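Apart from one protein chain that is not included, each protein chain of the complex appears where it belongs.
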Amino acid sequence: MTPLQACLLISALLFAIGFAGAVTRRHAILVLIGIELMLNAANLNLIAFWRFGPHPEALTGFIFVLFSMAMAGAEAAVGLALIIAIYRHKKTSNLDEVKELKG
Amino acid sequence: MPPFFIITGIVTLLGAAFAMSLRNLVHCALAMAVAFSGIAALYLQLDAQFVGFAEILVYVGAIAILIVFAILLTRSGEAPEKSVLTSGWMAGIAVSAMVFTMLGWAVLNSSAIPKETPPAPVATVKNVGDALMTKFVLPLEIIGLVLTAAMIGAVIIALKEDSQKSKSEDGGQQ
Amino acid sequence: MLGEQIIKGMAVTARNFFGSYVSKERLTTVQYPEEHLAQKENTRQFPFLVYDGDNWEKGLRCVACQICEKECPPKCIYIVKSKDKKPDYKGQPQIYPLTFDIDISVCMSCQICVEVCPFESIKMDTKFELSTDDRFGGLLLTKDKLAKPNSYYQEMHPHDAAESDAVIAAEKAKAEAKAKATAEAKIKAETEAKAKAAAVAATAPIAAPAPTTQPPAAK
Partner (left out) sequence: MFDKFDQIFVTALHWLVSFLPEGLRPFVSALICIAFVMSVFPGVFALTTVLERKILGRIQNRYGPNRVGIPFTKIRLCGFGQFIPDGIKSLTKEDIVPRAADKVVHFLAPVVMLVPVLLAYAVLPFGKHMTITDYDAGLLFFFAVGGAVEVSVFMAGWSSRNKYSLLGAMRAIAQMVSYEIPLILSAVTVVMVVGSLNLSEIVKHQNNYTFGIAHWHVFTPWGLVGFILFFIASLAESNRTPFDLPEAESEIIAGYFTEYSGFKFALFFLGEYLGMFAIIGLGITLFLGGWTSPVSFLTWIPSYLWFLSKLMTIVFVFIWIRGTLPRLRMDQLMNFAWKFMLPLALINILVAGIWHYMAADWPRWLVCSAIIFGAYAILGRGLMQNQNFGKRIYRYAE
């Protein structure tokens, strides 16, 4: 197994774990954590391909990861603000109980 | 394959698995911080130090803390008595297992994977800065805009409804 | 301007900081085991027993009347009376304490024992460094440790000691006067008796030889 394949396998497993968590857990914050894990799996992929790819000096994957981190920060901020707003409104952050559009 | 790489990978995956499976949400958040630290260590071993430290700064220093705050603000610090899983969790696990098998199969059998390891690239802060200020200057600006928008949006969403509105709501309830 | 008051405050503390190195008046702390503050005259710590003269066993004023033992609120005094009697400072035969213990781990320095003592025998000491590593025996003061000479008391509390000495002197004087009075009365009675006897003797044919030696002895 080459190092690249090892990285990709780790990232695939990380993605699967994050996905399983996001799909199976009830709590909204845990879904968010799962999404963060999936994003990180993608970032790991990008870094691995930058490192072992043909043109590392172009820094494409590297910069992509930086931007993706900034996006993750924005996403987390907005997501958590939404969760808090929903909690304030419905007194729950359990996703099964937040399925009605009627407020 | 250096052993340290494998250890970090295992720590990362264990952290992620615990983050997704523990009952207590605060434990989940802390396990997530472990997973992120592991990913940062992986980045360091892939010669991407800048990204590694940015990962710790952003994920462990900011997002983990943010999530912990959200957990405490939504009063979910205690482990729930009810089931923590959704009704269709079996299907979810099955789908994610399928995703992993497919990805793993593709990774192991792909012909596009280069066989030899290239020498470590240099990604000094200066190079990154130059790239950000020349080639990627437009994405950088857009990211700045997105972050500002996200910040304002988050503040507006999380802000309490103004007192007049809540007063009328109270009146309505009575 | 923001920060102005902060700088003023910092200046004050800096003045204190450096001032404490130059001026001794700023540092009010007394470095205790090495330095001692002069004690006030009214300092009182724990009781002790006063004795007169040089021999503490002979000169002890205490007569084991046990009033202090009864009055002591925390009951820290323990007295055993003697069976025999010894002459006190007045020369009267008195009971004396065989045992006189004060447990100063119990004593609360209330000074009631001093107030009630009719013999000016128990007084308050100013010694306070009484810590010991033996918390049972070391804090139980026995008679020999409690006994201190009157000169010590006079030095420690001159005013009180003078008062107490005056009381004792008055008592003594009273007792002497009484003794004298009784002696005089005795002598008078004797002389009267003798005079009577002499008168009787004068009338009688035999004269007594004794009355010639009597006057100097009476003086």
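Each chain carries a letter (A, B and C) given by its place in the written order, and its residues are counted from 1.
Following the convention adopted for this analysis, contacts are C-beta pairs under 8 Å (C-beta built on N, C-alpha and C of every residue); 3 or more make two chains touch, one makes a residue touch a chain.
Every value quoted in this text rests on a predicted model; they were computed, and no experiment measured them.
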Left-out chain, listing which of the shown chains it touches: B, C
Full-complex contact with the absent chain, from C:R26, C:K70 or C:K85: C:R26
Sole contact to the chain not displayed, among B:L72, B:A91 or B:A106: B:L72
For chain B, residues in touch with the removed chain: 26-27, 30, 33, 37, 49-50, 53-54, 56-57, 60-62, 64-65, 68-69, 72-73, 77, 124-126, 160
Those residues of chain C which, in the complete complex, touch the missing chain: 1-3, 6, 9-10, 12-14, 16-17, 19-21, 26-29, 31
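What we mean here is this: only the chains that are shown with their structure count from here on.
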Separation of chain A from chain B, taking each centre as the mean of its C-alpha atoms, in whole Å: 5
Multi-chain contact residues (two or more partners), chain B: none
Residue numbers on chain A that touch chain B, as the complex places them: 1-10, 12-21, 23-27, 29-30, 32-34, 36-37, 40, 43-44, 47-48, 50-54, 56-57, 59, 62-63, 65-67, 69-78, 80-85, 87-88, 93, 95-96
Chain B residues touching chain A - in the complex, by the definition given at the top: 1, 5-6, 9, 12-13, 16-17, 19-21, 25, 28-29, 32, 35-36, 39, 42-43, 46-48, 50-51, 54-55, 58-59, 62-63, 66-67, 69-71, 73-76, 80, 83-87, 89, 92-93, 95-97, 99-100, 103-104, 107-108, 113-115, 117-118, 120-123, 127-128, 131-132, 136, 139-140, 143, 146-147, 149-151, 153-155, 157-158, 160
